[in-house]
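For this view, one protein chain was removed and the others were kept in their places.
Let's look at chain A:
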Amino acid sequence: MGFGDLRSAAGLQHLNDFLADKSYIEGYVPSQADIAVFEAVAIPPAGELFHALRWYNHIKSYEKQKASLPGVKKALGKYGPADVEDTTGSAGTDSKDDDDIDLFGSDEEEESEEAKRLREERLAQYASKKAKKPALVAKSSLLLDVKPWDDETDMGKLEECVRSIQADGLIWGSSKLVPVGYGIKKLQIQCVVEDDKVGTDLLEERITAFEDYVQSMDVAAFNKI
């Protein structure tokens, strides 16, 4: 479970989709689950993500009561749709930086000298580490949802077709079948691509070319490695 990277557009899109028919992350009252996710969202969602924005503004209105809301905060991976992984914080710099984006932050929590020094040290370390390996090939990990026409579509054959697509810089990973209802399953498959060589457009074109099996395909998650 999770929303992908909540600091990326894709993550907010997941959040938006998830909240389309819900008022809160869990149940029917605001809870620590909302606060946990709220704190992970660094910037207010854009206007077109109106479900996410509605939720964001609503949770913001609980700012003063946030400590008294029921529930216990859990890891972000415990919330959200079952078919999306939580990657918030794993893609960026080190996760300690999360603490800097505290929207409820009060003035009392002044950063101590010690913490400041430590943070600067880490930043310097990170910068030097980054400088050492500049020639890295940009890669992305993709999670694709491939949907069949109906429950009679041979999913084994469908997967075979998808895996038969070969391109320079494209590596297929693990896959699983996820039930979507009425006995229909969709294929969820992971792959790693080199950004410069393979684009999602190309993948979509190639996969939907198997039109006997594939009804549609979309990208469930997109993460830079």
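One rule holds in what follows: contacts are C-beta pairs under 8 Å (C-beta built on N, C-alpha and C of every residue); 3 or more make two chains touch, one makes a residue touch a chain; residues count from 1.
What we mean here is this: contacts and distances are computed from a predicted model.
Among the names given as "Cytoplasmic tRNA 2-thiolation protein 1", "NAD(P)H-quinone oxidoreductase subunit 1, chloroplastic", "Eukaryotic translation elongation factor 1 epsilon-1" or "DNA sliding clamp PCNA", UniProt records the absent chain under the name "Eukaryotic translation elongation factor 1 epsilon-1". Contacts to the hidden chain, counted on chain A, fall at residues 17, 20-23, 27-28, 50, 53-55, 57-58, 61, 147, 180-182, 184, 216, 218.
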